[in-house]
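For this depiction, one protein chain was excluded, whereas all remaining protein chains were kept in their positions.
After this line comes chain A, so read on.
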Amino acid sequence: MTSAVSIPMHGSTGGRTAVAARARQVVKAYGSGETRVVALDHVDVDIARGQFTAIMGPSGSGKSTLMHCLAGLDTVTSGQIYLDETEITGLKDKKLTQLRRDRIGFIFQAFNLLPTLNAIENITLPMDIAGRKYDRAWLDRVVETVGLAGRLKHRPTQLSGGQQQRVAVARALAARPEIIFGDEPTGNLDSRAGAEVLGFLRRSVTELGQTIVMVTHDPVAASYADRVLYLADGRIVDEMHKPTAEAVLDRMKDFDARGRTS
């Protein structure tokens, strides 16, 4: 199975398509000839709008590469990627930057915040850069949702790891992007802080209708998602809807076993 195209192009969410992002026959290869390494091997995938999608897979499976390509951070060797109806493959750096700024939110594993800016400045940074006015009420709601009201004037160094990631979540949410990409957003947190952050992500999908794509190798983190995609050797090998941590773990053990016997 190299395809995770299972969502009808036109769904229920009004004017916009039900698919927030899609990849078609995406290949990402490094090097050439003998040393050619294929990170993504003709991947087709649809990311459903208003859903929390997790991408899982062992190290080197291409899960981060897929996310980077979907987010316009990395270029593809061939194939197309669309954000809503916009094809982002082949866009120039300037357009891509604008697209990331205006339509995409990011949460990285670590080093999400600029140390020179305080929490609220970090949260509004993408909108400031764009020179966009922000929706005060929405901002307040986001800040309240992630529970940072009392710490907005703090610099990142004065916040705990969990708080820093919550600021990053708030930043991603504040600009109301069409889609948020998370690259192991809880990878550096202890389980309690991680659960907190994942809880906010879950709530932002459920309550705010946000679309989120998250790369993770943690079955517990994946269990917060609506749908889990499994990658191995640059291909999508499986997917799971409404996952639980146990089911994800079992599935992964399967892959591991298969990987070892094959």
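What we mean here is this: a residue touches a chain if its C-beta (ideal position, glycine included) is under 8 Å from a C-beta of that chain, and two chains touch if they have at least 3 such contacts; residues count from 1.
As a working rule, contacts and distances are computed from a predicted model.
Novice: Given the choices "FtsX-like permease family protein", "Carrier domain-containing protein", "Methanogenic corrinoid protein MtbC1" or "Acetolactate synthase small subunit", state the protein name listed in UniProt for the chain not shown.
Specialist: "FtsX-like permease family protein"
Novice: Kindly note down the residues of chain A that lie in touch with the hidden chain.
Specialist: Answer for chain A: residues 68, 73-74, 93-94, 97-98, 100-102, 105-106, 108, 110-117, 121, 125-126, 128-131, 171 touch the chain left out.
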